[in-house]
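Report on the following structure.
With one protein chain removed, the remaining protein chains of the complex are shown where they sit.
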Amino acid sequence: MDISELLAIEDIRRVKYRYLRAVDQKNWAELESVLTPDAVADYGTPAMGKPLKLEGRDTILKFMRDALGGTNITTFHFAGQPEIDVDGDTAAGTWAFEDTVIVKDHRLVIKGAAYYEERYVRDPGAGWRIAHIQYVRTFEMTHSLDDLPSLQLTTG
Amino acid sequence: MDISELLAIEDIRRVKYRYLRAVDQKNWAELESVLTPDAVADYGTPAMGKPLKLEGRDTILKFMRDALGGTNITTFHFAGQPEIDVDGDTAAGTWAFEDTVIVKDHRLVIKGAAYYEERYVRDPGAGWRIAHIQYVRTFEMTHSLDDLPSLQLTTG
Partner (left out) sequence: MDISELLAIEDIRRVKYRYLRAVDQKNWAELESVLTPDAVADYGTPAMGKPLKLEGRDTILKFMRDALGGTNITTFHFAGQPEIDVDGDTAAGTWAFEDTVIVKDHRLVIKGAAYYEERYVRDPGAGWRIAHIQYVRTFEMTHSLDDLPSLQLTTG
């Protein structure tokens, strides 16, 4: 590894961190800024039924707004362990991540872990952005908040 | 980003990691070393009631010793996703984090997630230190260990 690759890796990590924070903070403008126009997302997760393939940034953003907008759903996405290989203006990366999703109306909590596999593209104007996201679930647990009779929950 | 900024970011990450480990290991001397004398902490968390604003390193250290000292409380702070911007000898950063707090006497576990927003200052002698810590909770769940009848718990 040389210094230019290390600088590119740090830029890509930042893009991914912004993506994760934008989803949790429901900041759709920031989310838009980290995806290429033709970005593809494979968010396959057992709790949502069939694997979900979203093609194009507009489709991803519409899905996020519809699925996560409002105050009913709280999400926390926590990713680390980036293994990123840079090849000129493209890069590929693997990440470990855990996510927590709380659906207040249905009194559900979904807790999962997975490994992301992603691709990134560098554009002269926009810098590094995410071109493809997918993950393979390690596990996913869904249960009712009522399973914990004493539970007190606060969401931001 | 250039190399000097990347080196500063790594230094700041190290300071933050030392802070988190010092809290969990109750190493108050190490905790002192990563805070500026006038550091301010806004540790607002629903489980503690009203937002808590601590002004000055001595105040923060006293709070930590009083709240976490002894063997009754076990904490684990896990932060990642650093988005750090350096501007000369000051810097600002955002982090995702999850924390687990176990209060043995009260048979309680508190599990939360949040985004930190922090400021750092570089001193010619002491290097980078934390000048301001605050966070906004994404969620916080508190429940009794007795909600899990088969639970076996070990703390270090």
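Labels for the chains are A and B, by order of writing; each one numbers its residues from 1.
Assume contacts are C-beta pairs under 8 Å (C-beta built on N, C-alpha and C of every residue); 3 or more make two chains touch, one makes a residue touch a chain.
The structure presented is a predicted model; accordingly, all values stated were derived computationally and were not measured.
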| Listed residues A:6, A:52 or A:126, member touching the removed chain | A:6
| query | At which residues does subunit B meet the chain that is not included here? | reply | 3, 6-7, 10-11, 14, 16-18, 20-21, 24-25, 74-80, 100, 102, 109, 147-156
| note | Residue positions on subunit A contacting the omitted chain are 1-3, 6, 9, 46, 78, 80-83, 94, 96, 98, 113-115, 136-144, 146-148
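Everything below uses one rule, namely that only the chains that are shown with their structure count from here on.
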| task | List the centre-to-centre spacing of subunit A and subunit B in whole Å, with centres computed as mean CA coordinates. | result | 24
